[in-house]
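For this view, one protein chain was removed and the others were kept in their places.
As written, the chain order gives the labels A, B and C, with residue 1 at the start of each chain.
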Amino acid sequence: MKSKLRISHHTLRLSVIAATLVLSTTMSTSANAADNGKYRIGVVTFLSGAAAGPFGVPAANSARLIVEALNNGKVPAPYAKKGINGLEIEMVLLDENGGATKQTEEFRNLVQRQKVDAVIGYISSGDCLAIAPAAEELGVPTIFFDCGTSKVFEVVKNPKFLFRTGLDAVVDNIAAARYVAETRPNIKTIAGIEQNYSWGQESWADFSQAFGRIKPEIKVVSEQWPKLGQGQYGAEISALSVANPDLIHSSFWGGDMEALMLQGGARGLFDKKTVVLTGGETGMEHFKGQVANGTILGGRGPFGAFSPKNALNDWFRPAFVAQFKESPTYPAYKMAQAILGLKSAAEKSAKPGVMPSTDQVIQGLAGLSYEAPSGTVKMARSNGHQAVQSISFGEYQFDAKSGKATLSNVKTYAGECVMPPDGTVNADWIKAGFPGAKCN
Amino acid sequence: MTTLIAILIDGAIYASWLFLVAAGMTIIYGVMRVLNMAHGSFYAIGAYSAASLVSWYFSSDQGNPYWSLLILPACAIVAGAIIGLFIEQGLLRFLHGRDEILMVIVTYALMLILEDATKLIWGVNPYFAYQPYKLLGQTGFGEHLRFANYDLMLIGIAIVIGLVAWAALNRTNKGRLLRAVIHDREIAIAMGVNVNAMFAATFVIGAILGALAGALTAPAISVSPGIGVEVIVLAFAVIVIGGLGSIGGAAAGALLVGLARSFAVHIAPEIELFVIYGVMFLVLAIRPQGLFGQTLARRI
Amino acid sequence: MLFAKLSASATTPALLLMAAIFAASAWVMPAWLAFLLTLAFSKALVVLGVVIQMRAGLVSFGQALFYCVGGYGVGLASQYLGVSDAFALLALGTLAAIVLALICGWLLTRYRDIFYAMLTLALSMILYGILVKSSALGSTDGFNVSPPSFLGWVPEGDAIKRTLYLLTVGVSAIVALGFHSFMVSGLGRVTEAVRENEIRVEYLGLSPQRMLFANYVLAAGLSALGGGLTAMASGHIDPDMAFWTTSGEFVFIAILGGTGHVAAPFIGAIVFSVIRTFAIQEAPNTWQMTLGVILLALVLFLPKGLWSLVERSKKREASA
Partner (left out) sequence: MSSILETRGLTRTFGAVVAAKELNVNILKGEVVGVIGSNGAGKTTFINMVTGYLPPSSGDILFDGKSVLGRKSRDITRMGMARSFQVAQLFPKLTVMENALVALVAAEGTQPSFLRRLDTPKRRDRADAIFAEFGVSRYRDALVSTVPQGVRKLVDIAMALVSRPRMLLLDEPTSGVSSEEKFALMDTVMAVVRQHGVTVLFVEHDMEIVARYVSRIMAFYSGEIIADGPPRSVLGNAKVQEFVVGHHLNVNAVLGATL
């Protein structure tokens, strides 16, 4: 009798625990799930970890700025209309840190629990690859504003809900190769120092192959693969010094890049050598002359210091500087153009004041060509889901007196010149000698 | 030839850095039997405080730049002492003599907390204190190979710290007491040694060493989130190789790993990722207690 | 102990009931919750692996090794061997892990305490390094796992995730029942004895090392199951699965739930996922700190984990 009683209690207790857990989750979320007539955008970017400083936080700041300005109708034409289609925008900000599995979980929470109308975000290629199928499965407009991997639209063959408003990494390196070939004709030996993970490995593969295709006579004298976030490059710098190449290519980003330039500079690694940093633009503010003048910097597109002069940029740049006390780097521009893309897509067909439907958004955005602080963005690849934009490279110039850093000898390459056409694998396109590339 | 020189010097520099990072951790373990997962956070805090103060010192450009070389250790000592004392007195004091694994978990929790705490204090944007690194100029070996004297200075500092620690443990009365505690806590207590005070002192010293490693590294890097987490596993590997709790072991482990790594970077960059764990594995497979660790069989 | 005997009779029906409840709710609960639970249960299986070792007095800071092997086993099998059946995939992933465990086990079981923790960590980090270096497998990006079929049946749309959820619940239930009987089995109790006093076990004529070895292999298998289910559910695998902080998370959950009962890791895993989801949502900038504080509080005030709350109330009943 007594034992029976115990059993039932025991069973009960287990069930109660589980039940309360399940309930608590559902309850606590019902508030969020409530439809409040606002247009909810989930924004996912690095708020912690090494990628937060150089990428995540500028992007998040840019998102805050743009959303607030849109809600107050402060953005100049053609975006003067309040919010999105007249509806106030509500932003749900999440940290991208913590790995792809966790991100898929959080993505589903965003869509299914928080009921966001669209998701904008993702810097890490791994996260993008993991999210891409989920976006298609859940059928929510999802815009990758950054992630450099070229595999996104290999994973999702014919996308419906998935878009990328930024360029992928192969573009950086093909453009870099062209720029170096044009501006440094007598380079014979090259070396690469890359972070030992996908980004670094792909960047070096693309650059060395592209440059080799353009100038077959060049020789690779050293490849260095320090681990991501290592911060100390003593041995690598020595190895590069001993190899003594004419050109050093690096796809380093953030703290690693700045540390490398600092340590290499102090050890004279870069004297009488050309350095090309495909993501160097984020460092312009910090280098403060730590980097030799003439170092070749890329901005992953017409962003940051490479951004053109237009009405939107004349508003965006000063507004950003005023609010965050630093000039916007490329992640900020990319975030801005992702949000503006969403807005123009939603407003293309929806009746003013009405909540735009998912179909209206995705149909509006596919193949759309719209204005952004970085100039015109053409959604022209992967059946109108991948943006085509020009990309620029230039040389770093630091004026010690004014303490200002500028870019000289800037060259811009049209997307058609450096982007592999749809359906071709980057490596093959490069090996084949960039067939069908339209360069002016 | 140049490569050989490079391997040796790079190895030595990296080894001294590893030793600076690992020394504090191994001392804390040796005395308190606490494998401090939060050590990386001490490193980060040291780096941040040094970087922010040095860059402030130079931005308000008055005074002799060489003072910055003194600011670095000063920051480390202050920051390390504060955080160390705070954690020891506020938390660990109540956990003395608890299970080693439990302490690993406690310090793991501390690491999670401190990671965000540093972020709240210093934000996510990088800090730079490059001036001291440039200050001392460079030394050339052969035609192209040049080293920053600042890095060479690190070798000296590591040696000095190692010697001081050794002398303090073997040549002073306090040190002898400490070794008594390390050797047999019960007897030490019976002898009337104030173990709690010893622990507090040890933890603070360990924290200061951790912060010092960070502060001395700060000028060469961009101080940004995550630098702390990176060093923990490295430091673990080094002191496990050397034998937990042994200063000499930490030195030997650091030298072994340092040379192995720089050899890999110069000869076979591809395997750089595994070298450290490879070494750790070999050593432990042959000598389970590490190079300088001693095994004590249980009396029955 | 008394408690074990008591729950022996009570737990089996309780577990079955819980499994039934969770399975039934698959059609009523929101999709995101089903997904959260799928991942939580999969995690719980990995954590069971950690718990088994904890019961033998060993803490593995590298259980992510087998989590990752299980995941990659599934991923590679479906990618390169063209296997699509969920059960076959799980079997392959688990088998791979067990083979690996047989190799690593003989080395690891010579070590105890910190050395064991550190060596398990080192092993998982070596796998991490290897995966990062193999760009054929997508390096740090990893690659995607296409949704599996179930004994020839290929579900569509929502059915995919729901079936995976049911599969996870089913596997978890079976494992839970098995684990519960393991806890009171000869080996199960002897490993506890090993934790308590190896010398005595040796003098009783048994090899502690052999017990720990068997234990280790078992743990590897369970963790691989969890990894495989995670891979199928999240549809993506990458080397982070083997990174040491992932192992740290598993230890965290083991502590959170406690080692006193088979249900503990499952409760721990669910609570952890819920806490983290809301920590990330409410405090996107300080969620790690939140987790740290909770872990600290647990170790200090609830050292036997959430389960000890249940245990306590059971004690009260027993005395009543």
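Observations on the structure shown:
Throughout what follows, a residue touches a chain if its C-beta (ideal position, glycine included) is under 8 Å from a C-beta of that chain, and two chains touch if they have at least 3 such contacts.
Bear in mind that the values here come from a model prediction, so they are computed numbers and not experimental data.
Set against the missing chain, the residues C:Gly82, C:Gly152 or C:Gly186 yield one that touches it, C:Gly186. In the full complex, subunit C contacts the hidden chain through residues 1-2, 5, 181-182, 184-190, 192-193, 196-197, 199-207, 210-211, 214, 218.
Note that in this section only the chains that are shown with their structure count from here on.
With centres defined as mean CA coordinates, subunit C is found 33 Å away from subunit B. Computed from the mean C-alpha positions, the centre of subunit A lies at a distance of 35 Å from the centre of subunit B. Annotation for subunit C: residues 132-133, 285, 287-288 touch two or more other chains. Those residues of subunit A in touch with two or more other chains are numbered 47-48, 196.
Within the complex, the subunit A residues that touch subunit B are 47-50, 52-54, 56-57, 196, 223-227, 229-232, 234-236, 238-239, 241-242, 244, 254-256, 258-259, 262-263, 266-269, 286, 288, 290, 326. The part of subunit C that touches subunit B in the complex is made up of residues 59, 61, 107, 110-111, 113-115, 117-119, 121-122, 125-126, 129-130, 132-133, 199, 244-245, 248, 251-252, 255, 285-289, 291-293, 295-296, 299-300, 303.
Every residue of subunit C that touches subunit A in the complex is listed here, in rising order: 6-7, 9-11, 13-15, 17-18, 21-22, 25, 29-33, 35-36, 39, 132-133, 135, 138-144, 230, 234-236, 238, 240-241, 243, 246, 263, 267, 270-271, 273-274, 276-278, 280-281, 284-285, 287-288, 310, 313-314, 317-318.
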